[in-house]
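Heads up, one of the protein chains got dropped from this complex, but the rest are sitting where they should.
Coming up: subunit A.
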Amino acid sequence: MASNAWRSAVSTRNPQLFHNCFITCMVQDPTQFDILVMPNLYGDILSDLCAGLIGGLGVTPSGNIGTNGVAIFESVHGTAPDIAGKDMANPTALLLSAVMMLRHMGLHDHAKRIETACFDTIRDKKVLTGDLGGKSKCSEFTEAICQRVRDL
């Protein structure tokens, strides 16, 4: 599925995207890209580059998929020891990684509800953690998402 999507994304928009042009294009207008596939090192660099474009590691989910459906989903930020245990962290990255996991398991309805609730809470801007410019605690942010899930 991913390879077909890649073929159509790459061939219809940019048949020959050399490395140089791609990175400059990505920085100037990332919306023109859909699915990107690449070797390890470039993926490492580009995933952080794209995380920076969307708001940082605090909101970026990821998954590591193996053969036979074995998978590990994780946020890509670090352990942040300076804010650990203080109810300050942004749970979005880990939450969206869990949403990816639910989709991987085929639980699409649950995934959709949690993802919608999370995005709506962030879009609303009333309850945001410090890294997104707000003053709320991690538990308050989580409670707001839970409330929306209950209402959905």
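Note that contacts are C-beta pairs under 8 Å (C-beta built on N, C-alpha and C of every residue); 3 or more make two chains touch, one makes a residue touch a chain; residues count from 1.
We adopt the following convention: contacts and distances are computed from a predicted model.
Q: Any idea which of "Immediate early response gene 5-like protein", "Isocitrate dehydrogenase [NAD] subunit, mitochondrial", "Vacuolar protein sorting-associated protein 25" or "NADH-ubiquinone oxidoreductase chain 4L" UniProt assigns to the chain that's been left out?
A: Spelling it out: the chain absent from the display is recorded in UniProt as "Isocitrate dehydrogenase [NAD] subunit, mitochondrial".
Q: Identify the residues of subunit A touching the omitted chain, counting contacts across the whole complex.
A: Residues 19-21, 23-28, 41, 44-49, 51-53, 56-57 of subunit A touch the chain absent from view.
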